[in-house]
Each structure stands twice: as C-alpha cells, then as structure tokens.
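Missing here: one protein chain of the complex. Every other protein chain is in place.
Showing subunit A:
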Amino acid sequence: MTTETAAAKDLAAWRAEIRQWLSANVPRDLVGARPLTSPEVLERRRAWERVLYDNGYAAIHWPVEYGGKGMGAAHRMIFQEEYERASAPPRLNIQGLMLVGPTLMQHGTPEQRSRWLQPILRCEEVWCQGFSEPEAGSDLAALRTSARVVGDRYVINGQKIWTSGATYADWMFALVRTDPDAPKHRGITAVLIDMRSPGIEVRPIRQINGRRTFAEVFLDDVEVPVANTVGEMGDGWNVAMSALVLERGIGRRSYVKYLPLLQELRHLAIASGGADDSATLEELGWHVMQVCRYRHHVGRTIAESSDGRFGPEASLNKLFWSEMEAAIYETGMRLHALATATGTEPALSERYPLWEADYWHARATRIFAGSNQIQRNIIAERVLGMPKEKR
C-alpha cells in the first residue's frame, strides 16, 4: 500500500512541489548560519524542523502510520536533492529520523514506538548515537561500557567517544555490554539512554579544525530502565548492524550537495588564473566526473531496490562520497593557496578559513560511520564473496 501510494505520485510533480515549498519557506537567515551548534542557531534550527513537521515533510520516508508519507527511495532522493539545492539548514535530528526511528519500527515494542517516535518526528527530542568507544572503533564489538541489571534497571558504566551532537542531544541510542562472559558479539545490548540522567558527563572534543562537533560521553552509574532495551537483551549487535546499513545507505545526501563545492572550485580556478591550464582543467573535469558518478550510482541503487532496502552495496555509497569529498577539498586547498598568492580576489581569502575547516572535516568522513578500510572489507567479503579473515 505504501509503495503504491508513493508510486502513484508523479516524481516530477513531487519535485516541483518540494522546490516551490522550499523556496518559499527556507529561512534565509539560517542559510550558512554558523556555528551550527551555537544555542541561538540550534533554537532556530529546531523551529525550522517544526515547520517541516507542520507541513508533513519531517520524515517522508517513514510509514504513514507513524506520521510519515511512506515514500520510497526515489521520492526521498528528490526531496534530498531539492533540500540541498535550496541550501536548507542541515537536519538537526538525523540520528533520530534516519537511525533510531527506523530501528524502533523494526525492533522496538509498541510501547517504545508510541513513546519515542512522535517526539523524533516533531524534533522535540534530539538523538545521538553511542556506539564508538576509545577501545572500540573499527572493532566495534570490542566495546566495554557495561550495563549491570539491578531489578528493573541497568546500571551503566563506561565511556563513549566521537559522539556527534552529544552536547545538545536529549537521548542516546547506545550499545552496551550486558554479558561480559558471552562471546564478544553476543553480550551486547542496544539501549536508549536519557542524556539528562545523573552520572552522564559530556566533554566536547576540540578537533584539528578547531570545531567541537564531537564529544566524549562518560557514564558513571547511570540508571536506565530495562524497558529501554531495543530488541532482545544480548541481541544488540544485530540491531546495530541493521542500523548501520541505514546510516551508510542511500537517501542522506545527494549529488546536489556537491554542486556548490564544484562551483567554488570553478571560481577559484578562474580567480587564480589556472582555468586555462590543462592540468587544472583535467582536475576540475575529474571532480565533475566523480560527482556524476555519485549521482548515477545513487540513481542506479534506487532503481534496483525493489522494496526500499539496501544491502552491503550501501558500503559503496559511503566509501565513494567520502573519498570524492576529500578529493574535492584537496583541490580546493591548492587553488585557495594559489588564489591567495595571486591576491586577485580578496573576497576569496575570507572563504579560505572556512574551506580549510571543512577540508579537515572531509578527512574525518573517511573514518566515521565505519572507516573506509572497514567498508572495503565489507565489499570484499559480502559483495565479492572473498573469504573472511579470522578476526
């Protein structure tokens, strides 16, 4: 029924509807507002999320019964393309909308769905993801944060790290170890933790670009109801794996996100006097090619997914865009340095610090959400069927 509803709506009409609505409603003062996580900007971003909700655009991919539009991947991608074309503010509750909500729909109890889904949709509760730990990065299953069952509660101790949005999140979707004696993939449980709980301390991490978008989260005797378990106790690894496919999958970024970056490279190449140099032309052409490849890879994946679900091929998506993005920023660093040296366009110099900060961030994308080396392992083993290595 869901798919039929979505298919019935013509894609071009949908694009036109979204384009028009966004151009009339995206708050101009939020476009390019920095820093994105200052209390004042956060407040305006919450208000914008509320506007999206009021107009039915908060989570178009969610089933109708949970307040979405039940739209499939093709409609979602069009929404994402138009959202990025309109330079609309980054979605505030990505983890809630893309990860926690769909995971609760798949693994949660009816009580959990009625408790948490609506507040995610209305952006009343913002979520962060608590998977990584200092000793559990690529080897996620090595995580140590312990959850002891005491009566109807867990008592949780440990540390999470690289948590995006931890400073303002209301809830954390976390993996904890409930059985220290089980094989390492078996003793893990997925729990929902109230970030206001006593015993939680959040320490922002100052990153190489000076920003503080990630944090460490310390948990010291934090009490969480056992009722906040997602899926079975001890089955958290499977819950997390289905969630990670969502995190790496299609629908979160379109090629349109890269058009302003290509435009900036173009501008820099012209300003630095390199636009007639054939090496620079080939380099610019290479980035155009990569962005087109990303676009059509995404389009192909959507065309081939009959039920809106994606398999290990999702690893290509994350691997491709993160490498592409890092390469674009790399060229930009060269052209910025060149444009600075020639000094022809002072306005460009003002953009340089922001480009540099984004450049370092683009390097992080090769590591987060499963490092690109892990993505290559997944492709080799699950797509190409190469033999598993003992790990």
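The working rule: a residue touches a chain if its C-beta (ideal position, glycine included) is under 8 Å from a C-beta of that chain, and two chains touch if they have at least 3 such contacts; residues count from 1.
The rule we apply is simple: contacts and distances are computed from a predicted model.
Missing chain, UniProt name from the options "protein-glutamate methylesterase", "Heme/copper-type cytochrome/quinol oxidase subunit 3", "Dipeptide/oligopeptide/nickel ABC transporter ATP-binding protein" or "Acyl-CoA dehydrogenase family protein": "Acyl-CoA dehydrogenase family protein".
From the set A:Met105, A:Val226 or A:Leu259, the residue in touch with the chain omitted from the display is A:Leu259, counting the whole complex. Only one of the listed residues, A:Glu49, A:Glu133, A:Glu283 or A:Glu325, touches the absent chain: A:Glu283.
Within the whole complex, the absent chain has one touching residue among A:Val31, A:Ala227, A:Met241 or A:Cys292, and that is A:Cys292.
The missing chain lies against subunit A, touching residues 11-12, 15, 74, 85, 255, 259-260, 262-263, 265-266, 269-270, 275, 278, 280-286, 288-289, 291-297, 299-300, 302-304, 313, 316, 319-320, 373, 375-377, 379-381, 383-389.
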